[in-house]
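For this depiction, one protein chain was excluded, whereas all remaining protein chains were kept in their positions.
As written, the chain order gives the labels A, B and C, with residue 1 at the start of each chain.
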Amino acid sequence: MIPAEVFLTFILMLSIFLGFELINKVPATLHTPLMSGANAISGITVVGAISLAGTGEQDLANWLGAGAVALASINVVGGYLVTDRMLAMFKKKEG
Amino acid sequence: MIPAEVFLTFILMLSIFLGFELINKVPATLHTPLMSGANAISGITVVGAISLAGTGEQDLANWLGAGAVALASINVVGGYLVTDRMLAMFKKKEG
Amino acid sequence: MDILIQFAYVVSAALFIYGLKQLGSPATARRGNTISAVGMLVAVVAALLDQGIVDFQWIVIGFVVGGAIGAAAARLVQMTSMPEMVALFNGFGGMASLLVGWAALNPDAVTFTLITIILSILIGGVTFTGSLIAYGKLSETIGSGAVLFRGQQVVNSLIVLGILGASAMFCMEPGDSQWLFLVIGLSLLFGIMVVIPIGGADMPVVISLLNSYSGLAACAAGFAVDNNILIVAGSLVGASGIILTQIMCKAMNRSLSNVLFSGFGSGKVEEASVEGEIKPISVEDAYYVLEAASNVAIVPGYGMAVAQAQHVVKELCELLEQNGTEVNFGIHPVAGRMPGHMNVLLAEADVPYDQLLEMDDINPRMENVDVAIVIGANDVVNPAARESESSPIYGMPVINVDSARTVFVLKRSMASGFAGIENPLFYKDNTRMLFGDAKESIGGLIREFS
Partner (left out) sequence: MDILIQFAYVVSAALFIYGLKQLGSPATARRGNTISAVGMLVAVVAALLDQGIVDFQWIVIGFVVGGAIGAAAARLVQMTSMPEMVALFNGFGGMASLLVGWAALNPDAVTFTLITIILSILIGGVTFTGSLIAYGKLSETIGSGAVLFRGQQVVNSLIVLGILGASAMFCMEPGDSQWLFLVIGLSLLFGIMVVIPIGGADMPVVISLLNSYSGLAACAAGFAVDNNILIVAGSLVGASGIILTQIMCKAMNRSLSNVLFSGFGSGKVEEASVEGEIKPISVEDAYYVLEAASNVAIVPGYGMAVAQAQHVVKELCELLEQNGTEVNFGIHPVAGRMPGHMNVLLAEADVPYDQLLEMDDINPRMENVDVAIVIGANDVVNPAARESESSPIYGMPVINVDSARTVFVLKRSMASGFAGIENPLFYKDNTRMLFGDAKESIGGLIREFS
């Protein structure tokens, strides 16, 4: 059996390379939306928070998890909406 | 525990995306070396073959493994050398 | 079921990747953002289906509160305040990672897990306070200058040592929560300490770096709770932040360490050693020149954002075009307070993105330009970056407005820009200063035209 850490490291390595390839191609025009879009993705912590906030036990971990859900949701919801608002404004010259 | 298949699928997905990004950037000039270089990488099967060829049991799997080592080695050694030979020829105009 | 959840994460990761890929071109960027949001939705739904979850009450409360705040903020924020907003959101993401790392702590955790927990707390904490300070500086809630004091480096080194020590103790005695609290406290403090010595206009670099950190914090949290999707998404964000940081530093011709540690732009204006005299121009005279021009380049900067002048700029641009003048915009990569800041503002005012030229495209054409209108830009058009080797911004690529036949500079005073240095452009023979708030000056021009 290959331990999970190995797989995780593989995944980390691949995602970092992939991130570099993808971002390097974004033109300067889109850097602000890119920044806020990437920021929204970093709210993925919400997924980790959910399982901690739903244990049903009224302990510290549960409260911390609930707080994390709330904060990460601000990041996710706000981030995607604001990015969308910005991108909706980008228009090509009408022929 | 997350089963290994999940990790493997993640790795597959990431590598495919990464492969597309990397290859799409190679200019037409280099397509022949790229093809033979990629071909050499596909000889990675040698790694799988090694563990099968070294079990020490004189059974079918062992023979198959040994055959696979030989064939994959042709691919690996030949592929890298021929790619290097080609690439060594590519020169920039001397100022 | 569990395996399905896991494969849902694979799908979600693929959507994030595909979404980021689509973000690469203005035509598909909006779709890309939506795809990425769908990826997030898939991940959240999958997480909710986890059988370990027995009580949804707190999850729902968290969602509703956080979602409502996020949605309201996103709706209400002004386009000119985008940099602050991103900083703030980023800070919340960091805090969430800190809390997740903390909550993941359990008595059975092995050392590897403890290390990842500490990392996610540490990075999350620094991201949180660092982003708050960045927010404060950008919104000018706190002073935007660089705060430097004697012994700063000693204090910072002590904090780092403290963090290292406390982390090591924590890994050895995870039961003893004082070490944990010490790490949390010190990382929050450290976040403040590293950002205060950096000037307001360098905040975009800081935010971008902190954004990268918040990705790494999510990554560390992913290792701590053994979750692939956190790792993939976290490292995508991590890589993106680092690249943006690099791009900005390159555009300013400064190293990252110069940005972080030099206290650049802390306000000491260099002795004015520039020759030449300042030639102001009235709105009316400027109108006559513009009326006769056949090729105009508009170069906006931070002042356009301050004056909220993007809409009047668009109006002026239309009037000029109706008058048969060719109008282009020249956008410097670090004009404003965020990479791409000017593009967003002008897009808000409906300027089509194919009219926005990057620095490398506009510079070769500058010689054919009759009038270059500089609207609230300063450092990004400073010819000293090209000419004077002793200038702190020497080597930074700038937009060469001084090659145009005439240059109008719209600003309120002779005050310097963020870098705090004199601008010889203002003294050149072909430069005319149109003093006043940019929005008002342009409004005046528009009235002349109609």
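As a convention for this text, a contact is a pair of C-beta atoms (placed from the backbone, for glycine too) under 8 Å apart; a residue touches a chain by one contact, two chains touch by 3 or more.
What you are looking at is a predicted structure, and each value in this text was computed from that prediction instead of being measured.
Asks: For the chain omitted from this view, which of the shown chains does it touch?
Replies: Looking at the entire complex, the absent chain's contacts are A, B.
Asks: Touching the hidden chain in the full complex, which residues of chain B are there? Just list them.
Replies: Residues in contact with the chain left out: 4-5, 8, 11-12, 15-16, 18-20, 22-56, 60-94.
Asks: Considering the whole complex, not just the chains shown, which residues of chain A touch the missing one?
Replies: Spelled out for chain A, the touching residues are 2-3, 5-7, 9-10, 13-14, 17.
Following the convention adopted for this analysis, only the chains that are shown with their structure count from here on.
Asks: Select the category (line, ring, star, complete, other) that matches the graph of chains linked by touching.
Replies: Topology of touching chains reads as complete, every chain touching all others.
Asks: Suppose each chain is reduced to the average of its Cα coordinates; what separation in Å results between chain A and chain C?
Replies: That pair's centroid distance is 17 Å.
Asks: Could you grab the centroid distance between chain B and chain C? Build each centroid from C-alpha atoms only and quote it in angstrom.
Replies: Computed from C-alpha means, the inter-chain centre distance equals 41 Å.
Asks: Send over the residues of chain A in touch with two or more other chains.
Replies: Touching at least two other chains: 4, 8, 11, 15, 18, 22.
Asks: Note the residues in chain C that touch 2 or more other chains, in rising order.
Replies: 17, 226, 228, 232
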